[in-house]
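Sharing a structure with you now.
Note that one protein chain of the assembly has been removed; the remaining protein chains are unaltered in position.
Labels for the chains are A and B, by order of writing; each one numbers its residues from 1.
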Amino acid sequence: MATSVLEHAPAIHQEKSGLWSWITTVDHKRIGILYGTTAFIFFLIGGIEALIMRLQLMRPDNHLVSAEAFNSLFTMHGTTMIFLGVMPLSAMFFNYFIPLHIGARDVAFPRLNAFSYWVFLLGGLFINFSFLLNAAPNAGWFGYANLTERTYSPGLNTDFWVLGLQILGIASMAAAINFFVTIVNLRAPGMKMLRMPMFVWMSFITQILLLLAFPVITVALVFLMMDRHFGSHFFLPEGGGDPVLWQHLFWIFGHPEVYILILPAFGIVSEVLPVFSRKPLFGYTAMVFSGAFIAFLGFGVWSHHMFATGMGPIADSFFAISTMLIAVPTGVKIFNWLGTIWGGSLQFKTPLYFALGMVAMFIIGGLSGVMHSSPPADLQQTDSYFVVAHFHYVLFGGSIFGLTAGAYYWFPKMFGRMLNETIGKAHFWLMLIGFNLTFFPMHFLGLNGMPRRVYTYAAGSNFEFWNRIETWGALLLAFSLLLFVYNVVSTMRKPKTAPADPWKGATLEWLIPSPPQEFNFADVPPVNSSTPAWDLRRAGGGQLPEPKRVSGAGIHLPSPSIWPVVTACGVLGVIGSILFTHMKGWFVITLCGAAVLLFGIYRWAFEPPFPEEH
Amino acid sequence: MIKRPGSLRRLLVGLTALSLLLLVASCAHNYPQTTLLPRGDFGRMVDKLFRTTVFWAAIVFVLVEGALLVAIFKFRGRPDDPEPRQVHGNTGLEVVWTMIPAFILVMIAVPTIKTIFKTSSYAEGDVVNVEVIGHQWWWEFRYPDLGVVTANEMHVPVNRTVNLRMTSADVIHSFWVPQFAGKRDLFPKKHNPLWFKAEVTGTFTGQCAEFCGEQHGRMGFVLQVQPQEEFDAWAASQRVGSPLVNAGRVDSTQMPARDAAADSLEKAGQAAFNAGGCIACHAMTGTALAGVLAAKGPNLTHVGSRSTIVGGMLQNTPENLARWLSNPDSVKSGVLMILPRKLTSQEITTLVAYLRSHR
Partner (left out) sequence: MSHASHAMDAPHGVREGSMHDMHPTTTGIPSRKVALWTLIGSECLFFASLISTYLVYKGKSLVGPLPHTESQCMLHGQMQACEPIIEIPLVTFGTAVLLFSSFFIVLALYGAQKGRRGMLIGWLGATVVAGLFFVGMQVYEFTHFFHKGMGYSTNLFSSSFFTLTGFHGSHVTAGVIWLSTLLVLAIRGKIPPGKSLNLEIAALYWHFVDVVWIVIFPVVYLMR
């Protein structure tokens, strides 16, 4: 750089601050932070719901909470953790890092991105608002018909659940279209598909799953809503309908949904392990194809959730085999991770701890999954605490540990400060021990006859011992999360001194300042492999210069906009109006919502996305 | 690589798996509802399959978690260590670690498919047929060939196959008596099969295993396995006053003799049964719903003979009966047994005697 440029250097680009700038932001990084903060709060709420359940189950015949309250707790715990916890936590990373990983300035549709966040927030608030009316959903996170029909669930509880999920579905669909197009269309020159970071690949496959799975649950929820409000009999046997149809439609969505929950964590682990082993991901192509195969096959296993429904031996056999088959590409991934760390030079920082913890815990969850894949054996395991153990090992041990690894790994990039290593390691060990204490004994309880979703159990069943241990484990787990919160809060008080590349990362985000400037890259470096930052570091003799912050003059950034928020409110109005069908003139609310929706869409469509050029 | 000779490793793994299973199984003695000490043929079949999966899972667990631990310790590095060899992959290895899990899964798939076909349909031959009807939150059991209708307590003869034909009166339930068989769901307007042969006598408990509403957690039942003669005697006494026999009508010669004092107490109980509104939902010999099969509540003709009440929740004692009758909702919140009016304590006393006399 010429000295004359330095003397007359324009002021460094400053981002706007203040509440309004956050409400109207269309910057993927800010939207990512919004997603992450909101999701973490919902995650804590879901955790409190779990703790109350664990306290209730500590003793037989306990009366800490009523049966109804307990049923709402497990319903909301599941719904919250899945739709308001893990999915938006993954979305935080999709938002922040997909554009950085592919060398783009933002996602393909920044306003649509903001819209997704606001719809998510409104949907999460909507469904939790039910608590204030003492009408929290209480029929399980998978809401089996015909229990969820008006006959057996007359209150607003199930309506909050059905409508809340529809609202959240719109958020997910909009985001999925956005990220799909971004990955397909906005890659930097040289960033071929088979050079993308594995996180982007897994996220890409996740978006495809979202796009194909959510329409199916949308239809199922529409049918249930029609049954409850407009007199149809889609799932009502007295009208010729079949409750099993709900299960089929739900699980055709539900099984891909669990891959939606785990694949981003797989992607994060595939980023962290190479960096902290100082060698590339083992079997990049195998990882891509196994991920794609899991997604494809994931649409062919859904009835393994229905082995006890009496589908008949041919259906049972088909789904048993397809379920066993899906274990193969999953195993391939685990072995490739082992291959990555084998022969490496392991740098034991907190992200690596969590990534290794994820692999170790997911192996256990995967093995109990294989046990479930055999229908006759599953007839003992399904609907017992054994399956509760299984899915917590894959969802907490898998997704949450993976997402936590991502949090520690990417925190310096996002917030410009390094989290405390000692507290991080304490968090890891306490979380690992607490997690295993809570969930491993559930395998025993399930095999020894404790069904799931029971608000209490008889003293003579002898379930008390392990339940007690599990409750202490859960408290330890909760404490470890407090350590994490403390780590984050105390770190945010420090100045932003993190370097651009604290971990010697392989991918593009480490080449820009921490945190990045609003426009991400001033110039995208050449991409000739899947490890562009390592290539540059190698070319520089093992060193990478600290990138400077620049003015960003002349870079076009999309304008902030309020229309995504307005449109999101319209969505809430239209869908939420169905809560009021028991009132005369309820349709007026729908029309008002539709008016706001259309107004928002029109203003959005006719608003120039960039400031008018002069 | 750190590896012991293959056969020794297999032996170690097998022993680990076996000892783990034995450890867990021995603890299983403490659990009345355990699946790990099967006492019937269906249970033994699925348990065998389960142990096969555990065997292979244990091998995989030890090998893979072992490799992970070995890697963690062997490849600890320091920041200033030289860069390790930059390996990108190994196609041969990919093939091997795709084929081996596939092989293991075949080892699980073959016995699985065989067992699926064995356990999917109704049993035939010399079976005891029982119809199971799930209600929110109690179990109805009917023996069509024996003319028995009862609730919450199923009696079966030992060493004979019991053939269940199961449906629901309302929402989806699931019948689970873990010691003898896996579970199967009960759907409204459809029937699902389940069979098992109990090989030991005794008293066992089971529970509903599909969330069915507020009191799903308290929808239990008792399974009484008896020698054939005892079972026949039980069935014979349950037939008296059953809706399947003579529309529930009983002539006085069939009822055991009673003394006058007890008789008047029970007559008062019967009056209370009518006045208190019980007759609206409970079939009971000698009352309005005597021959009715599809009553809302359990048939009480032989309620005195049952060891538990309230869906297996309480022992069948006078105190518990009284507690239940005075305020069902406080015992089992949300219960569909809603009394038209509160019963007086006098009514309750007579009712308890009345019900307990119906063995």
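Everything below uses one rule, namely that a residue touches a chain if its C-beta (ideal position, glycine included) is under 8 Å from a C-beta of that chain, and two chains touch if they have at least 3 such contacts.
From a predicted model like this one, the values you see are computed outputs, not experimental measurements.
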Contact list for the unshown chain, restricted to visible chains: A
Candidates A:Thr24, A:Thr218, A:Ser529 or A:Thr581 - the one touching the absent chain: A:Thr218
Touching the absent chain when the full complex is considered, from A:Pro60, A:Gly155, A:Gly300 or A:Pro609: A:Pro609
Touching the absent chain when the full complex is considered, from A:Gly155, A:Gly343, A:Pro513 or A:Pro558: A:Pro558
Among A:Ile23, A:Leu325 or A:Val550, residue touching the chain not depicted: A:Val550
Contact set of subunit A toward the excluded chain (per top definition): 5, 10, 103-111, 173, 176-178, 180-181, 184-189, 191, 211-216, 218-220, 222-223, 226, 230-234, 239-241, 245, 249, 252, 521-524, 550-558, 602, 608-610
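Basically, only the chains that are shown with their structure count from here on.
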Complex contacts: residues of subunit A adjacent to subunit B: 66-68, 70-71, 139-140, 144, 146-147, 151-152, 237-238, 243-244, 277-280, 282-286, 308-310, 312-313, 316-317, 320-321, 324-325, 327-328, 331-332, 334-336, 338-339, 341-348, 356, 359-360, 363-364, 367-368, 370-371, 373-380, 382-384, 444, 447-458, 460-463
Residues of subunit B defined as touching subunit A within the complex: 24, 27-28, 30-36, 43, 45-47, 49-50, 53-54, 56-57, 60-61, 64-65, 67-68, 71-72, 75-79, 81-90, 93-94, 97-98, 101-102, 105, 108-109, 112-113, 115-117, 119-121, 136, 170-172, 174, 176, 178-179, 181-185, 187-190, 192-193, 205, 207-218, 220, 313, 333-334
